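As you look at this complex, bear in mind that one protein chain is not there, while each of the others sits in place.
Let's turn to chain A:
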Amino acid sequence: MSVLDPTARRVPPLGGFNVTVLTIELRRLLRNRRTIIFTLIMPVLLYLIIGSNASYANDREGSGNVSAYILISMAAYGAVLAATSGGAMVANERALGWSRQLRLTPLSPVAYILTKALVSLLLGLASVLAVNVVGVINGKAEMPTHVWIAAGLIAWLGSIVFSAFGLFMGYLLPSENVMQVLGPVLAGLAALGGLWFPIEPGTVLGHISACTPIYGLAYLARWPLYGGAPHLVWVLNLLFWLVVFVGGAAWRMSKDTARV
């Protein structure tokens, strides 16, 4: 073998961000049975159980029917679960010392977070697609095609708030099974945010609901079903929690890299 020449060494482009890592991360995620059940199968089952009965299919709601309303809600719920699990993978990786191992490679913290965010968004997309594809095949939900597409896109892209939430919690709770804690928390937040059942605006519960993190995403995702202008409070809610969770994740991460 040749003699080592330190001066010939290069730095990888993009801080080490690359497709190989993304592919392996996705494969790893799909290998995890618990992740698949909670993020892909459960929202689909919830839609089939709650949303696709005959009376909901006959009741009109906005430009579609109640089944469509529930389909959008379950797609949003799936996206939230998927994005959170994707982000929360850092908890597991920190607990196992993998984050420290990665700090001994050229991978930059920004590239690492970007990879995690992309993986969680891809899982969120898979979850939204699963609910929607089953909804189309099942045939109970009715809404105009553009509503179908817009609602799916909003549910998916809005879930980036929960990628940040997952990352924040992942850095806050260094445990191998952080989703066991976050799963029930998200179910509660989904109820408060109006994903399980409609919450009357203007009531005490309505005011509380408007302050919780899933509220903005839930109403924005269902907004294409009704049309008109989105309420400012939905957008503000989404942006507020995005700033809180991104800020929290960045704060915990900077603490973490100070001494891994």
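Simple rule for what comes next: a residue touches a chain if its C-beta (ideal position, glycine included) is under 8 Å from a C-beta of that chain, and two chains touch if they have at least 3 such contacts; residues count from 1.
Operating definition for what follows: contacts and distances are computed from a predicted model.
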**Request:** Among "Isoquinoline 1-oxidoreductase", "ABC transporter ATP-binding protein", "Ferredoxin" or "3-isopropylmalate dehydratase large subunit", find the name that the UniProt record gives to the complex chain excluded from display.
**Result:** "ABC transporter ATP-binding protein"
**Item:** From A:Gln101, A:Gln180 or A:Ser254, residue that would touch the chain that is not displayed
**Value:** A:Gln101
**Asked** Which of these touches the unseen chain: A:Glu61, A:Glu93 or A:Glu142?
**Response** A:Glu93
**Message:** Touching residues of chain A against the unshown chain: what are they?
**Reply:** 1-4, 6, 9-13, 16, 18, 20-21, 24, 27-28, 31-32, 93, 96-98, 100-107, 258-260
